[in-house]
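Down below is the structure, laid out as structure tokens.
For this view, one protein chain was removed and the others were kept in their places.
This part shows chain A:
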Amino acid sequence: MSNRLDSLNSKKPGTNASKPLLKFKPKVVTRKTQDERAKDAPTQVKEENVDRKPSQRGRGSMRGARGGRGRGNYAGTRLVSSGPLTEGSVSLGMNSTRNTIKREPGTSSSSPTPDFLQNLKVKREESVAKANSDESDSEDDGTKINMNRDYNFEEENVLFPIRPVRENDTSNEESGAESKETSPALVESRSATPMEKSQSPVKEEHIEDQLNKIKEYKAELETKITDSGDKLRKEESEKIESDFKQIVNQINNEFSEISLDETESGTSKDYMVIHLPSILPEFKRSSIVKDEDVKDENMKDEEVSVENLKEEDVKMIDEEPTRTKLAADIPNLRGRIGSLNIHKSGKISINLGNDNNLVVSKAAPANFLQELTLIDMKDTQHGDVEVTENDQKVAGSYYRLGKVNDKFIAIPSFN
């Protein structure tokens, strides 16, 4: 046999590796006799705070006071109060500069002695007896509150919350004075660096300069804000003016390009599109201009019918003719409805009569080709049907009337 310990892996015959060798042996605690406890009790420590009142804090004390499980176990024992938690005062501050909360004087954290517990037991029995004899006494006690009863407290009789007494520590003032006293020394020590001293007056001047600069910059910005508003207005008015000029030029060009015939009449080659409100004021036919020299023969038939209508003073939109399938449902209005006015300022307006004024402006230009066409669908039921080379029947005519150059918009004037 060697002196070395047995290996952990070494298996003894008859033992199983999966089962541990340890066995649980419960330790039976036996109660010591009174003499043994007296022997073990530390006799060298004497009770110093005998005259102090017992504290309400701590588990042991409450248990003892209420006669709980450990009642009577403290007989013959002596409690020792030692350690940092046995101190009487509770300090919340870090140092003396803060306010501290102190307990009322006369309280201590020492555990109650058996004598105290005995006295407490006697007192409690007395209080129970009192409570049985007179309920009002127990209610007036102030320590117990019956939740099933309404209390009419006087204003002065404030029960809770109970605030701890806050005392302004005089040491704080003293420490403040000390700090004041020490501050010059600190300043002196700081003033050892010469840069701060030399820079301090310069800095003040710099701040004033900066303030002045900020004020100037603010004034500049304010002027810019007002200027920008004026600029926007200027740009807008210039744009409107240029639009008016373009419209006037366009109209003049159209009229100038008209080739007049012998009667000083003619039409422009190209067209413009003008967008009026979809609803126009209600018009009535009032009169007919008598100028037979101008009229064609085709117009004479219409003149008769118009005269008849004048007598009846019928609305213009009287009988809607049957329209082709390609036509939109728009009112059938014919005649002079007003005038296009060019003002001195360059503004262009449309007067529809009875002070119904529209302001004309230019629409967004189109970059693609636009043409005005008139489609005339033949009455195939009565006429002869033409057929093209591709055996397609000719349904109608497509008249290309001319290009559309520009688009104007007329909106009601709210002035």
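In the analysis below, a contact is a pair of C-beta atoms (placed from the backbone, for glycine too) under 8 Å apart; a residue touches a chain by one contact, two chains touch by 3 or more; residues count from 1.
To be clear about the criterion, contacts and distances are computed from a predicted model.
Per the UniProt record, the absent chain's protein name among "Elongin-C", "Eukaryotic translation initiation factor 3 subunit L", "LYR motif-containing protein 5" or "Piso0_004897 protein" is "Piso0_004897 protein".
By the touch criterion stated above, the residues of chain A touching the omitted chain are 251, 254-255, 258, 260, 263-269, 271-279, 281-289, 291, 294-296, 298-299, 302-303, 306, 316, 321-345, 347, 350, 352-357, 366-379, 386, 388, 390, 392-402, 404, 408, 412, 414.
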